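Heads up: the structure comes next, in structure tokens.
Every protein chain but one is kept in place in this view of the complex.
Going in written order, the chains are labelled A and B, and every chain counts its residues from 1.
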Amino acid sequence: MAAPGAARPAPPLVDHHCHGVVRGELDAAAFEAYLTESDAPAAPGTSYFDTQLGFAVRRWCPPLLGLPPHCPPERYLARRRELGAAEVTRRLLRAAGITEFLVDTGLPGDLTGPRELAEAAGGTAREIVRLEHLAERIADTSRTTDSFLASLDGAVREAARTAAAFKSVAAYRHGLDLAPTPPAPAPLRAAADRWLTARATGDPGAARVADPVLLRHLLWAAVRTALPLQLHTGFGDPDLRLDRCDPLLLTDFVRAVRPTGCRLVLLHGYPYHRGAAYLAAVFPHVYADVGLALTHTGARAGAVLAEVLELAPFGKVLFSTDAHGLPELYVVGARLFLEALDTTSARWVRDGAWCAADAERVAALVAADNARRVYGRGGTVADGT
Amino acid sequence: MAAPGAARPAPPLVDHHCHGVVRGELDAAAFEAYLTESDAPAAPGTSYFDTQLGFAVRRWCPPLLGLPPHCPPERYLARRRELGAAEVTRRLLRAAGITEFLVDTGLPGDLTGPRELAEAAGGTAREIVRLEHLAERIADTSRTTDSFLASLDGAVREAARTAAAFKSVAAYRHGLDLAPTPPAPAPLRAAADRWLTARATGDPGAARVADPVLLRHLLWAAVRTALPLQLHTGFGDPDLRLDRCDPLLLTDFVRAVRPTGCRLVLLHGYPYHRGAAYLAAVFPHVYADVGLALTHTGARAGAVLAEVLELAPFGKVLFSTDAHGLPELYVVGARLFLEALDTTSARWVRDGAWCAADAERVAALVAADNARRVYGRGGTVADGT
Partner (left out) sequence: MAAPGAARPAPPLVDHHCHGVVRGELDAAAFEAYLTESDAPAAPGTSYFDTQLGFAVRRWCPPLLGLPPHCPPERYLARRRELGAAEVTRRLLRAAGITEFLVDTGLPGDLTGPRELAEAAGGTAREIVRLEHLAERIADTSRTTDSFLASLDGAVREAARTAAAFKSVAAYRHGLDLAPTPPAPAPLRAAADRWLTARATGDPGAARVADPVLLRHLLWAAVRTALPLQLHTGFGDPDLRLDRCDPLLLTDFVRAVRPTGCRLVLLHGYPYHRGAAYLAAVFPHVYADVGLALTHTGARAGAVLAEVLELAPFGKVLFSTDAHGLPELYVVGARLFLEALDTTSARWVRDGAWCAADAERVAALVAADNARRVYGRGGTVADGT
């Protein structure tokens, strides 16, 4: 994305947090469902296309499929069906300008895995291992509490050999107001017992791990591997209580982790992104993401990004799309980010607050260099797809 | 309000939350008192005219009374006295461009009722019934706890026949950190007993209903009528503790109400309006208001509105003035809203983020159509004035 009137090329993008794309065709209702964090159809008389994200999709994606920007949703969806999901995915992913993907593989559904995503996009991919998903898979096959805990430890260590990072959704399962330290062995064993027993009785509420003691154990298991640990903070679907996802609730955990050297990456953060930026400013091992917040705020992405860039050191901010399901979300996440960064920094350069060389340097940091420093450049992908 | 250089007419406005206008003349101190949410005169050496709201009144209102914009307060007040309150009210209300008023009739003072307001404005009006006010009126005439509870239930059902909506100020009386479910009969009866007994002994602190059990009962009595329920959230006068008015504190209540189909309208919200917008985004039955926040932030109304429009679906945002006491506040609320929406969306259209047709459609939604969908078009007003 060039500065107004200039020819500055877009920096390459490392998407440090995203998910897979739906493999099959989507009808109109299924497509619309991916435009919102809600778990329900839009209220009567309203549509999720009438959101900043909906407008952003209609801005950026129709031209990539040969249609005018802002064409009606129906026309766009018809064109999508005409081309077929595979061709649409290929076209959109190649247009997004992302060269490296770090893919959270812990979401359900028939989604592309990292390798398949990378191939469709013409880039490379590595895996982010979602801790809660890992624990649930192991619980599915563990016969005793002891074997569960042992298998879990082994699985975390094994995952750490190839994964780019771990991720926790403790925010969803309990909230971020967790005790900051690792649980002691006895309460950990008791919590695991309770959970596995509830699962054995078929309690549907026990399918997911939500006990705060177990969640803390997962966090610390990841911390000990010294891989970066991504933490969901801020908004998401209505499963969470947003006020319990304020990243500042993690302050004591951040302090407890500090001596270990493990780097913590605070995802999303909105509307508490200024707090996330504060933590990134005062704690050397904390980083802040600008993914989901930009995608969902569309025309306001520049304003939201600027708020993150108030306190966060420029070496601590990371681009992501948090794209999930629709290849459109990679395009929108990337375009909104590049435009937001370019427009914002160009204005600061014009006003004399920044110089042009710094603006270019900061763009490269946030777009890719910070992610490469935090996650390394990685190797091959362990991907069964 | 036309886009810069264009001739787009202002959409008609439905003001879904406002109060009456003072009937008599106001001296300078009384006028100034309506420019603030404070309960006290301005600090020595300062004036409530020196606020964004004060500047906005001086911008928009003097020209409607034949004076230049931004003329000194003294001159404006002199002109006001010269014309008389009735003429000023008529001129200002007719200039506001509001065609439908939903009037909260639960505030004290010699205020115009819905019908009188509508006639002065040349529009129509319906009533919003304030739950706490209703309970206090019934307590004034109830001799026993049983008769109080029975009369209250009857009064809520009766009010629901003609009112456009109910409103709760539980935020003021207790805060929004209420238990989410209806109270059980025994604690409800005990709470009503305590309150009526305290009132019978003349306890001045018991004039108002503030017991959280009673407040929850009122909320659920309204929910059961299936009329929309307006909830005060965010800033207001110093009676409230702002940090206990974060709309996110209502999350569990929102979840509990969800199966009933009752629509919840979160009023004001500032400075937690992004949280209100989030709730409107993920819960189909939640709506967000942009009233008081715009009026009181004046030159910043566009910035505040833009923050609401980050996450809130455009079919979920409702215009209001929250005007109270001064007819000036209808003018200011309407003008600030129209200008904020027009300027903001025009910029997005210019940048290519939105298309012009969408901008016009969103303006119509927020200005009136969303309110009509939520509250219906209503019938006659039950108004004793």
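Heads up, the rule we're going with is that a contact is a pair of C-beta atoms (placed from the backbone, for glycine too) under 8 Å apart; a residue touches a chain by one contact, two chains touch by 3 or more.
Note that the coordinates shown come from a computational prediction; the quantities given were computed from them, not determined experimentally.
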{"item": "Residue among A:249, A:266, A:288 or A:340 that touches the chain left out of view", "value": "A:249"}
{"item": "Contact residue for the chain not shown (choose from A:71, A:160, A:210 or A:306)", "value": "A:306"}
{"item": "Touching residue (missing chain; options B:47, B:99 or B:162)", "value": "B:47"}
{"item": "Interface with the undisplayed chain - residues on chain B", "value": "36-48, 50-52, 55-56, 59, 69-70, 235, 237-238, 241-243, 270-271, 296-300, 303-304"}
{"item": "Chain A, residues in touch with the chain not shown (by the definition above)", "value": "246, 248-249, 251-252, 255, 274-275, 278, 281-285, 306-307, 309-311, 313-316, 348, 351-355, 357-358, 362, 365, 373"}
